[in-house]
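All protein chains of the complex are present and in place, except for one that has been dropped.
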Amino acid sequence: MKQIIKRTKAYYCVECGKCSGSCPVARVNEGFSPRVIVERALSGMKGEIEGDRELWTCLTCEACTTKCPSTVKFSEFIRGMRSSAFNSGYTSRCSQGGLLHSIQRVQSYRDLVQNRLQWISDDLKTSTEGEVLYFTGCLPYFENLFSGFVNPLEIARSTVKILNKAGISPVVSPNERCCGHDLLWTGNVETFQKLARLNVEMIKESGASRIVTSCPECLRTLKLDYADFLEGTDIEIVHISEFISSLIKNNDIKLNRAGIMTYQDPCRLGRHMGIYDAPREVIKSMGELVEMNKNREESSCCGVSAWATCEGNSKQMQIERLIEAKSTGADMLVTSCPKCLIHLRCAVHNQIPVEKEKVDIPVVDLTVAACRALAGE
Amino acid sequence: MPHAGRWQVNEMKSVLVIGGGIAGIQSSLDLANRGYHIYLVEREPSIGGHMALLDKTFPTNDCSMCILAPKMNECNAHPNIDILSYSEVMDLSGNAGDFTARVQRKARYINEEKCTGCGDCTARCPSKVPNEYNGNLDKRKSIFLPYPQAVPRVMTIDREHCIYLTKGKCGNCKKVCNAGAVDYEQKDTFVDLNVAAVIVATGFDMFDPTHMQEYGYGKYANVITAMEYERMICASGPTGGHLETAPDKEHPGKIAFIQCVGSRDLQHNPYCCSVCCMHAIKESILAREHYEDIKPYIFYTDLRAVGKGFEEYAVRGEKEYGIKYIRGRPGQIIEDASTKKLTVWYDDTVNRKVKGLEVDMAVLCTSLIPAKGSDKLAAILDIELDEYGLYKSRDELTAPLDTRRPGVFIAGYCQSPKDIPESVAQGSGAAARATEVAGGAYI
Amino acid sequence: MTEFSPRIVAFCCNWCSYVGADLAGTSRLQYPDNIRIIKVMCSGQVFPSYILKALELGADGVMVAGCHIGDCHYVSGNKKAQERVETLLRVMKTLGLDPRRVRLEWISASEGVKFANTVKEFVEEVKELGPNQLGVRE
Partner (left out) sequence: MKDEPRIGVFVCHCGTNIGGYVDVPSVVEYARTLVGVVHVERNTYTCADDGLTAIKKAIKDHNLNRVIVASCTPRTHAPLFRSAVADAGLNPYLFELVNIREHCSWVHMKEKEAATQKAKDLIRMGVARTALLEPQEEIRISVTPSALVIGGGIAGMTAALSIANQGFKVDIVEKDSEMGGMLRYLNDLYPGGRKASLVMDEFIGKVKNHPKIEVHTSSTIKKVDGYIGNFTVSVQNEKVPLDIKTGIIVVATGADEFKPVNLYGYSGSGNVLTELELEERLKNGSLQKLDSAVFIQCVGSRGEGRSYCSRICCNVAIKNSKLLKQTFPEADINILHNGIHAYGTYEKMYREAQELGVGFRKYSKEKPPEVTVDGERMRVKLYHELMGREIEYTPDIIVLSTPLIPHPENGDLSRMLKVPLGQDGFFLEAHVKLRPVDFATDGIFLCGSARAPADIIESINQGYSAASRAAIPLMNGYVQAEAITAVVDETKCIGCGYCASICPYRAASMNEKTVIAEEVTYLTKKSYINPVLCKGCGTCAAGCPAGAITPNHFTLPQIMATIKAFQQPGAYIYDRIKA
């Protein structure tokens, strides 16, 4: 724990409490306070933190981290403590009964032969080798699980379509594994490392010098957490929103008007990676952008992270976010993260505690929206 | 306006004081009163500095202008002090005991000797610009006095906004000026001053919290800075001493004062500004004196009431004025678009719960940062800046007033964060050091 | 009938009690408006005749306020004031004037609260005494 404190500069904490005041979870969960967790660590209460269910409640959304006056890297601190807890035998309360983490762990078996490319229809051009690799992430599995209320693979298809439009036939590999984001953030570092190694092998084999992701979590993981594994290579990793916005800027594609939109900043894309403008530029090129009160750095979270915690609090956060989106008067809520999409859709899929009109706003992925608005299609 | 010729005559020892805030004023008076000649160079049209913009001062609640104005006037009336306002030092050559300073006298388009400060011109000036001396809460004219007590009491034309100077039209002020003081053809001039020592007392500027999005400054009508609050609650300010909130100009019921905005923050300004806890307490007390039904909340990190009588002031604020102190830096302020009320999200130490407090006004106690242009002036004077951008002492422990350049001294906030009495003390102290050098004895 | 509102004059020394009264002001301590202060350099400067003159002219109360004993800016002026006021009080008794109409108080520069409270108390006490008979003229 001392190492974690040192690495994350937690020792700088002056208990100012700005973290807790910024925390979206603490507002709906009385027992949760980032300030107290750090304070416990500084008082040497390792066991207590590891055994506390609230360790897994944090969304690592970085609402606190971005503004901590003492520059404590709180989400990294949580990640470290979770790993420490994991090693002590504690596990997160994984949503879906642990199914998703299982799926991810299974992918770390070297000899596994996945069947994950079935979604590539004939109109899509992909390759097995080339300069650009499209890292699809968990979309095929999400399609399996959540097709009742979302179509995750439409994101993948839209991404390839847009890449094709730009004259790119991306590599999409059958050997791609889960990037390991969720396992890394729930303390299972060992399995994450296995997945990372396998993916890096695959990437190197593909010969790609550029990776496009449609998932901000994959983006963050590849760009930051794979840094050690990719050392020595010179691979550029971009999010599809950055890619589309550069296409628009260069007049390579044109988008038709698609209405009034509001935008949900995914935590990984926004606060983790600092990408706020690219998706907005894409939206502005196909419609009018109306901001929610909480936007950019101040954006609220979709309520679940790393499939670690899904509970009443999550739903409350999701409903509040949807109310905020609906009240902007926008025709749709655009996001650029498959998980935001799933969580926000899931929130209204079943029973909701408020009148339907208040939250009744379509949630659309940015890439899907852009693809639909492609001129001449 | 003093004549260039007169300045060459140098019977008395002269000292250059840069910055006309309270520290510079104190240095000037201490030296002038012992027979030195002072050139007091001030960048703004009036001396007085930030203290002139404050309503009251802690911990006695003395009216700031009431105690400052006599000193400003004393400077103006003193036979040994030349105030060079609206001027900046451009170069300093020579050595301790015999410096030559080149000062740029910015054209104020007014003949200082003719102007009586009557204000006829201001009344007829059609150009309105945000009034920076009132926290931009109201408008001033392009020909203006910064505030009624300004010293010297001479008008200045704002060349950025004057219709005549920008478009060649209007000319109202010149037409109405009976003293014939308006001179559109005036140019910047340079004067060289022979001085024995230099005292730098350039003070501070206020941190702009606009980009700290969590607090919504600039976006929410009822989020203001402490400096704006000072102007608002000051009887001579833009609202005549009334606290006004959007949308209906009612006075607030609950006010949240948020400490350490941009200070004690490794992402912005790492040091503690030394004065914000105290001015927030003062501002809360003032709020209660104006309106009995106001409930002030102070969100602090550590309540640093460290000066003489400060702790007692803080305690009195709680017991007699009902200030509620909350140990926690808020994380976010959210505005209700229709009522303009604000919800301040914070972590309560005592109950250990995160709560949202609905208030009518939030006051950001923003960081006091090095005065803009400090780096430029440091280069001109050949003195060093410290890691924060404040002027660096020759020896921070034993020679706080000295810089690396002999004969150049520093005093007030520009040396390190401090309050008014400490600035006054250093202003005097620098005068002592300047005397030692100018006298040439035992150095 | 309107309530009796006494008129009180106070002689305050320049160094302590006048400043204490200032402090009551800067602290915004509210006290009854019945008092009018006359500044003197020292309580020792107060001629006994001032006090009696004020009473003679109808003042309902007179206060002499100085620095605390030992703190006199002029070393011992306040002790002299004490002696003189005591002498005067004896005279007043003989004259049939209520000595409670004259008060000697030590109020320092830092005692704004004491100043305000003293005024409050004194006003209440004089109210009970009623109007000064010397002030009632035909």
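We just call them A, B and C in the order they show up, numbering each chain from 1.
Note that contacts are C-beta pairs under 8 Å (C-beta built on N, C-alpha and C of every residue); 3 or more make two chains touch, one makes a residue touch a chain.
The structure displayed is predicted, hence computed values, not measured ones.
Peer 1: What shown chains come into contact with the chain that's not displayed?
Peer 2: Output: missing chain touches A, B, C.
Peer 1: For subunit A, which positions touch the chain that isn't shown here?
Peer 2: Where subunit A meets the chain not shown: residues 11-15, 35-36, 39-40, 42-43.
Peer 1: I need the residue numbers on subunit B that touch the omitted chain, in ascending order.
Peer 2: Output for subunit B: 22, 26, 30, 33-35, 57, 59-60, 62-63, 65-67, 69-71, 73-74, 76-77, 117, 148-153, 234-236, 240-241, 264, 266, 270-274, 302-312, 315, 349-350, 352, 386, 388, 396-398, 400-401, 416-418, 420-422, 424-426, 428-433, 435-436, 439, 441-443.
Peer 1: Residues of subunit C in contact with the chain that isn't shown?
Peer 2: These residues touch the chain not displayed: 7, 9, 15, 18-19, 21-26, 28-31, 33, 36-42, 44-50, 53-54, 57-59, 70-71, 73-77, 80-81, 84, 108-110, 116, 135.
Here is the rule we go by: only the chains that are shown with their structure count from here on.
Peer 1: So, what's the distance in Å between the C-alpha centres of subunit C and subunit B?
Peer 2: The answer is 43 Å.
Peer 1: For subunit A and subunit B, let me know how many angstrom lie between their CA-based centres, rounded off.
Peer 2: 46
Peer 1: What's the distance between the Cα centroids of subunit A and subunit C, rounded to whole Å?
Peer 2: Spacing between the chain centres: roughly 78 Å.
Peer 1: Show the residues in subunit B shared as contacts by 2 or more other chains, in ascending order.
Peer 2: In subunit B, nothing touches at least two other chains.
Peer 1: Residue numbers in subunit C touching 2 or more other chains?
Peer 2: Where subunit C is concerned, no single residue meets two or more other chains.
Peer 1: Over in the complex, which subunit B residues touch subunit A? Could you list them?
Peer 2: Going by the criterion above, the answer is residues 212-214, 260, 264-268, 301-302, 327-332, 334-335, 337, 345-347, 349, 352-354, 356.
Peer 1: What does subunit A use to touch subunit B in their complex?
Peer 2: Going through subunit A, the ones touching subunit B are 12, 14-23, 26-27, 30, 32-33, 35-36, 63-64, 67-71, 293-294, 296-298.
Peer 1: What residues of subunit B sit close enough to touch subunit C in their complex?
Peer 2: 60-62, 289
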